[in-house]
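The complex is shown incomplete by one protein chain, all other protein chains being positioned as in the whole.
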Amino acid sequence: MRQDHLITATQLSRDDIEAVLDRAREVADDPAAYAGRHAGRVLALCFFEPSTRTRMSFDSAAKRLGIDTIGMGDVDSSSVSKGESLSDTVRVIEGYADALVLRHPSEGAATLAAEHVSVPVVNAGDGAGQHPSQTLLDLHTIRENHGLDDLTIGIMGDLKYGRTVHSLAAALTEFDANQHFISPESLRLPRSVRFDLHETGAQVREHTDLEDVLDELDVLYVTRIQKERFPDENEYHRVAGEYQIDAETLEAASDDLTVMHPLPRVDEIAPDVDETDHATYFEQAHNGIPVRMALLDTLLENAEAAEGVEVDR
Amino acid sequence: MRQDHLITATQLSRDDIEAVLDRAREVADDPAAYAGRHAGRVLALCFFEPSTRTRMSFDSAAKRLGIDTIGMGDVDSSSVSKGESLSDTVRVIEGYADALVLRHPSEGAATLAAEHVSVPVVNAGDGAGQHPSQTLLDLHTIRENHGLDDLTIGIMGDLKYGRTVHSLAAALTEFDANQHFISPESLRLPRSVRFDLHETGAQVREHTDLEDVLDELDVLYVTRIQKERFPDENEYHRVAGEYQIDAETLEAASDDLTVMHPLPRVDEIAPDVDETDHATYFEQAHNGIPVRMALLDTLLENAEAAEGVEVDR
Partner (left out) sequence: MRQDHLITATQLSRDDIEAVLDRAREVADDPAAYAGRHAGRVLALCFFEPSTRTRMSFDSAAKRLGIDTIGMGDVDSSSVSKGESLSDTVRVIEGYADALVLRHPSEGAATLAAEHVSVPVVNAGDGAGQHPSQTLLDLHTIRENHGLDDLTIGIMGDLKYGRTVHSLAAALTEFDANQHFISPESLRLPRSVRFDLHETGAQVREHTDLEDVLDELDVLYVTRIQKERFPDENEYHRVAGEYQIDAETLEAASDDLTVMHPLPRVDEIAPDVDETDHATYFEQAHNGIPVRMALLDTLLENAEAAEGVEVDR
C-alpha cells in the first residue's frame, strides 16, 4: 500500500488491500517480530465521538508495535466546546504525535484533517461516512476463513443505514465475490449504493428471506436492525424477529458457513450460535489487532520513507 | 499462588497470600529487578464504575512492570449503553489484552468474566462483592508493620456495609489474629459474616467503645461511616462523632499502634493524626503498587506457564 493516509476503503485497490492483509497475516503469525518496531513513536487517538472497541483496538495495536498513545479525553470538555475548528485542533495535535486516528461525527472530517496535517491520518469513522479499518478487518476475516475470490457472501439486516455494510460491499467488488443482500423491504440497500455496485459489474442479488439463499453461503454477515429506524415499536419487533438467527436456523447452512457480525450484537444472533463452529464474530473483533498493526506499520513506514528517514531493522 | 484469576480474597489460602506478599516485599525492596519484566504485554483496565485510586494504582503497577494499559474510557459512552452483554464485552476485549482488571457495579461480574475469557481476570471490585487486591494490600501493610500472627487488630466504623472490612476479616482467619470489631449498634457486622468468622474458630469480639480495647491493639483499622446509612442527619452526626479519632484519642494507645484506613477519609481521622507515628494510611495506599505488581507478575507468570511459553529472565 503506497498511501499517506487511510480515509476510505474505496481508495484501496485490490493490490493495496492484499498488501495490508498479507502483512496482517505476518503479524498474526509472528507478533514478536513486530513488537517494539515503532518504539518511541506517539499516536494520537482523536475520538470526537464515543467508542470503546475501535479505540481500544487501535490503542492495543499501537502498543503491540511499541507506539505510545495520547488521547483527547472527554470530548465535551475539550477545546472543541470553545468553538475551535477541527482544522485548528488537528494542526495543533500533529505537533504532538507521529500519526492521528480520527473519529468524528461529521462525514468528511478525516478528509479535511488529512488536508491540514503532514502526519498520517487514519479515519476511524466519520459520521455516515467511512470506517475503512473495519472493512479491512472484515476482509481479513473472510480471507483467512474462505479466501476473497470464489466467495458467496450474504449480508443481512439493516442495509440502508449501515456504513460498515456499504464499505464492505464496495471493497468486495475488487474480488470475485457473489453478494446477496437480505433485509426487510424498508431497509434495502440505498439506490445509490446498489447502482455503484452494479456499475462495477459485481454480482448482486437482493432477498427478503434468508432461507432463499442460506445453503449457498460461505459467509453470513449479520448486522443489527435498530429500533429507532421504525416509527412503530410493534413493527420493529415483527421485522427484527425475522432477521434474527439461532443455532437451529443454521442447521440449513453449509458446515463451513462463517457467521460474522461487526458487534455489538443485541438479539440478532442468539447466544447458542456462540457454541457452534460457525461463530466467527469474536475472532473477527480480535482480527482488529493484527489488521490495525499492519495498517499503522504500513503508514508509518510510508511516512518515514517519504521523509527519507533511514530505518534499520 | 497457583491461580489463573483473582476473584475473591477467600479463594486464597494462607500459602497463596504469603507467596504474593513475599513477592510484594521483593518488589518493594528491589523495584528495578521487576522493571520491564513484562514488556510488550497489554493490560485492559475495564472500569464499569468510576474509580481514581484503584485504577491509577493498577495502571502504575502495570507500567512499573513494563506492561502497557488500555482503558475503556467513559463507560456511559461505551458499547455497554448499546445493550451489549458483559460476556460479549469481555470476550472482545480479551483479544486486545493479555489480562483484564475488572470493576463492575454487579456482584458476581468478575466471576462471570473469568468464565468467558482465557486471559487472567483480576476483580477490582464487583458491587457489594469482593475487592481482593485491597485485602492483599491491607494484609501486606499489617505484615510489614507487625506480622500477621500474634496480632491484635481493631476494626472500627461501618462494619455492616463495608466489603473491605468483610474481606479483611475473612482473610485474617487464615492467621493467628485476635479481631475486635468496634461500631455503633446499628452498624455491627452482619450476622452472616459474624457466623462465618466464628465457624473458622477465629477469636472475634465486638465493642461499641474504642476505649474498651484501644490499649491492647497492634493495628486500628478505621472505616468511614456514611451519612446515607442514617435516616436522620442529627443521629448520623451524633454516632459518627463517636467513631472519629484524633491525636488525643491515640494517647491511650500503644506507641507501636498502626492506624490504617482504606481512604478516602473524610472526618474519621483528624489531620493531626497524620503527624503522629501511628499514621500508616498513606503508606497503606502506596503499598498498592508493590502488591499489585506482585499480583500481576504472578498471574502473567502462571498464564505463561499454562501456555508453555518459555520465559527467560
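All chains are identified by letter, namely A and B, in their written order; residue positions are counted from 1 within each chain.
Throughout what follows, a residue touches a chain if its C-beta (ideal position, glycine included) is under 8 Å from a C-beta of that chain, and two chains touch if they have at least 3 such contacts.
Small disclaimer: the values here were computed from a predicted structure and weren't measured.
Checked against the full complex, the candidates A:40, A:201, A:231 or A:308 give a single residue touching the omitted chain, namely A:40.
Of the options B:52, B:192 or B:234, the residue whose C-beta touches the omitted chain is B:52. When you scan B:125, B:184 or B:288 for touch with the missing chain, the hit is B:288. Across the interface with the omitted chain, subunit B contributes residues 32, 35-36, 47, 50-53, 55-57, 59-60, 63-64, 71, 74, 263-266, 282, 285-286, 288-289. For subunit A, the residues touching the chain absent from view are 39-40, 42, 44, 68, 70-74, 77-80, 82-84, 88-89, 91-93, 95-97.
Definition applied: only the chains that are shown with their structure count from here on.
The rotation relating subunit A to subunit B, fitted on Cα atoms, comes to 120°, given as a multiple of 5.
Averaging Cα coordinates per chain places subunit A and subunit B 40 Å apart.
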